[in-house]
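Of the protein chains in this complex, one is absent; all others appear in place.
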Amino acid sequence: MTRTVLCASALVLLALACEREDRDFHSDPAAATPKPNIVMSSLQPGPVAVIPKTEAPYDDNAWMTAEGMRLYHQMNCSGCHFEGGGGIGPPLMDDEWIYGSDPANIYATIAEGRPGGMPPWGTRMTPQQIWTVVSYVRSLSGLTPRGARPGRSDHMSGNLAPQNRTPEKPKPTFTPPASWRP
Amino acid sequence: MTPVMDTELVPPPQRLVSAFDASGIEEKYFGTDSVSWWGTVGFMVIEGFTLILCMGAYFYLRKNELGWPPERTPLPDLVVPTISLATLLLKLVPISMAARKARRWDGDGVRRWLAITLAWNLVNLGMRIAEFGALRVRWDTNAYGSIVWATLFDHAYLILFDLFETAGIALVFFRHQETHRDFGAVDDDAMYTWFLVLAFIPVYVMLYWFPRWT
Amino acid sequence: MSAALAPIPLETETITRERDALQRTWASEPGLLGWLREVNHVSIGKRYVITAFVFLLLGGLEAGVMRLQLSRPENRILNPDSYNQFFTVHGSTMMFLFAVPVMLGMGIWLVPMMIGTRNVSFPRLNAFGYYTYLFGGIVLYGAFLFNTGPDAGWFAYPPLSTAFTPGKRTDFWAQMITFTEIAALAASITLIATIFKQRAPGMTLNRIPLFVWSILVISFMVLFAMPTVAVASIFLALDRLISTHFFNAAEGGDPLLWQHMFWFFGHPEVYIIFIPGLGFVSHIVATFTRRPVFGYPMMVLSLVATAFMGFALWVHHMFATPLPQLGQSFFTAASTVIAIPTGVQIFCWIATIAAGRPRYATPFLFVLGFFIVFTIGGLTGVMVASVPFDLQVHDTYFVVAHFHYVLIGGALFPLLGAIYYWFPKFSGRLMSETLGKWHFWLLLIGVNVTFFPMHLLGYMGMPRRVYTYLPETGWGPLNSLASAGAGIIVVAMLIFAWNVFSSWRNGDVAGPNPWGADTLEWATESPPAPYNFAHIPVVQSPAPLWEASGTMPVVTGMRTDVREVLISSVMDAHPCGKHEHPGPSIWPFLTSVCVALYFVPVIFTPWGAVLGTVAVLAGAAGWGLPHATSSKPLPAPGSMYKDEPLTPEAAR
Partner (left out) sequence: MPAFATGDDGQWVRPARDYASTRYSAMAEITPQNVSQLKVAFTFATGVLRGHEEAPIVANNTMYIVTPFPNILYALDLTQPGAPLKWTFKPQPDAAAQGVACCDVVNRGVAYADGRIVMNTLDAQTIAVDATSGKQLWRTRVGDINTGESVTMAPLIVKDKVLVGNSGGEFGVRGWLTALDLATGRIVWRAYATGPDSLVKIGPRFKPFYDVNKGKDLGVTSFPPEKWKTGGGTMWGWISYDPDLNIVYAGTGNPGPWDPDSRPGRNLWTSGIFARDADSGDALWFYQWNPHDMHDYDGINEQLLLDLPIGGRTRKVLVRPERNGYLYVLDRTTGEVLSADPFGFINSSKGVDLRTGELILNPDKAPVLGKVVRDICPAAPGAKDWQPSSYSPRTGLLYLPHQNLCMDFESVEANYIMGTPYVGANVKMFAGPGGNRGFFTAWDIVGRKVAWQVKEDFPVWSGALATAGDVVFYGTLDGWFKAVDAHTGALLWKFRTGSGIISQPITYRGPDGKQYVAVVDGVGGWAGAIVAGSLDARDSLAALGMANAMRDLPQKVAKGGTVYVFALP
């Protein structure tokens, strides 16, 4: 009896075992990537449609998030957004999301670019790579599970490591960039 | 199949004879003839060595910087740590008195001085907490901050353990359940206290004076 | 010896009565709770050894899987990720969970018997150490099971182990280190106090068995080596968990600091593993040549010298880092010089063997195997001690071959010999000689077939820690050969396992001293009673059982109703006190659980440290609760103890 219980609980634990440590070495072909489900406004024509939240495939995967961090620096994302505080581009560590915080929105922002100066990366990076960056970008404001967020990098300490940050709750409001206004 | 050695070489069964009568020997509670003394010394060696390692790491990291503390990291405060050291040194008085009373099997004397020691331990702990603020640097600012925090934290754990050990012994004494061995424990506690206080002197010099000299 | 009496033969019924009383006092308790409350060194030592062999089995299985993966080019049994975990867990298991604990476990099991006492000095600390070690192993393998096995190598160099291994894998590794270090430190403190203060009367420094010397030496080494790696692994964990910068070069930290600290532990670690092997060899050589080991003082001095030098050559692991030229030369010299004490010992044994009539029983065969394998490993060690050569073969399979020769030759062969040798004392039965010889020869062949080709692979440039290689490299045939050798080792170890299993049940009954050996552990029954000796022996020579006087001088007058041991002086083992040991206690186990409550939660949140501190203090509080000993209540004020501490004279 005891043994059965032990075995059963071990199996349950295995099934629940976090995917934090998985390493994904195979990427899907581009066509397999789901079309992002982008919604940037809560105002909709007709009856209120329920927009399902999308999930980033690597949000709870420490290794892939770290791959995203590597790409974030290699692809010069850090040149504009720095370590999340922003510069040329808007900050990524705060609670304001111009184009939405939903993983699909971030994916679209990276892949398709945005008119205010964000280049489209869909032609330079594979969907898998973009998804890793999506998870890293979300980890910057603490939107991903703490255990999967990167620790400090081997660089000048600019701010708290993502894993030590307090999660920012994304604001539902959409703030158009200043350049859109005139 | 039997692996036994050549039988002629095996000594014959031996008859037991009493060569030493130990019935007159008593248990020793103080000094090197008490095993708990050896245990205490063992832990002192280990903990002392971890402090030495922290200090070694401190000086190893020192060579990576032009200035020390690194540029724009402020010098640590001197006042609070000095008071802290002074309170640590003062702690030696009550605990040594308690140990002296213990060696004379004076339970009431031990109780009196242990109570003072215990109260004073709380002062030490409070001073140590204040001392972390006196470092004037965070552990994640740079490697200097990391190593000074680690060193001070290492020693803070000694204070915490000492406080707890003293509290445990005091509990026994105040419930009037003390045995011979507990008098020995007071003596060992005093030895440990001397260690932790004396060990702090080089740490103090390193943390608060060395940056002022370089 | 003030209390020395004219020898009085002991009455048989007195002996029987005392035995019964001792049995009641020292007996282990039944049931799971009794198992957890156990504090006798024989039980704890056995647990250490058996647990360590379980980890040897696990580590060996991992090695086997890796050899399968490498047996041909572009194999797909393991992917790179799992290969990283396998070699890391294999190395960590063998070093931290097998080699050191098994040696300390043998010490815990054997030392009190060898020096003629009833138990180790701190029985509960000893039990605590075992549970902590066990939890360390459980933590590592629990993590491994859930795909969180460490993957940064058993050395965990930053920045690989900091910025490049996200997730919790390396954190589990670091905490496993901390667990096993605590265990090793607890064991070494216990052993030092035991050896210094609980030796049988008359066992002066120059009568201490060589194995006890070796345990004493490594206990001191542990005292300095283990805090180093514990501090280093805590630094590593802090870097990973709360963003300190110990190893971040950009913020003034230094990855080389880790290497220095790790190898300041890591190199002595090799000697911690290897020196007890020398102790085993000495006893086996003495017993099977029927001669006391030649040059006892030289042997002891060599042990001590090895220990000191072991701390002075860690940098030879770092020849590929930018070091000052002078430093390189110094550590090259030191690495060469350490061959001298080892050479002295080998020549002492050769002299002993040459002077005696050796009997080639299995334990002795393993000693000969040790000579062969270890000498090859030692010679390649002298080769890699030279900086230019080291730079050439650094990080290749040559190094893998070298240290497996050293560790298998220097530790595993003597250990297996020791198992064959002391198995009768362990179980009361002898192991099969036939199976033992099969085991030995297959192992000897297997080890050489596995690891010798690795030297050549190293010359051919095959790097360590690669999960596969291309057919064009030409490394395939030698790798296949090495993997075949690994298969032979597996067969050999299966034979060994069967031998242990079957002999434990059906082996020949051994009796107290089947080999006719000379040291005190053979003076008591096999397996020994929980109190070891009904009467503590009095030692009058370095080989007490070979004194064919027909009588055995013993100590009388020890209490049998409490767990009392005799305390003797450090140098000349003069009886100078007694010490009453505590009985079984659940608190060592519970405190160990509390330690686990410290080190596992901190992996996930810094608040774990707060929780853990509270838990550990609570555990310690429970441990420190007044326990039921017979320690007398305090005499009334004004009694004889008023002013003077207790002295032997005053007491008498």
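A, B and C label the chains in the order they appear, each numbered from 1.
The rule we apply is simple: a contact is a pair of C-beta atoms (placed from the backbone, for glycine too) under 8 Å apart; a residue touches a chain by one contact, two chains touch by 3 or more.
Because the structure is predicted, anything quoted here is derived from the model rather than measured.
The missing chain, though absent from the view, touches A, B, C when the full complex is examined.
Of the candidate positions A:19, A:94 or A:112, contact with the unshown chain belongs to A:94. Between the chain not shown and the residues A:21, A:60 or A:83, the one that touches is A:83.
Those residues of chain C that touch the chain absent from the view are 249-252.
Hidden from this view is one chain, which touches chain A at 74-76, 78-80, 82-91, 93-94, 96, 113, 115-119, 124, 154-156, 158-160, 178-179, 181-182. Not every partner is drawn; the one left out touches chain B at residues 65-67, 70-72, 142.
One rule holds for everything that comes next: only the chains that are shown with their structure count from here on.
For the pair chain A and chain B, the distance between C-alpha centroids works out to 49 Å. Mean C-alpha position of chain B lies 27 Å from that of chain C. Of all residues in chain A, those touching 2 or more other chains are 152, 157, 160, listed in ascending order. Residue numbers of chain C whose C-beta contacts span two or more other chains: 239, 242-243, 245, 248-249, 251. Across the complex, chain A is touched by residues 79-81, 145-148, 159, 162-164, 166-169, 239-243, 245, 247-251, 604 of chain C.
Here chain C touches chain B in the complex through residues 1, 3-5, 7-10, 15, 121-122, 125, 185, 188-189, 192-193, 196-198, 201, 223-224, 226-228, 230-231, 234-235, 238-239, 242-246, 248-249, 251-254, 257, 260-261, 287, 290, 359, 361-362, 430, 433, 508, 513-516, 523, 535-536, 538, 545-558, 566-567, 569-570, 575-580, 613, 617, 620-621, 624, 626, 629, 631-635, 639, 641-643, 645-646, 648, 651-652, going by the rule given at the top. Across the complex, chain A meets chain B through its residues 152, 157, 160.
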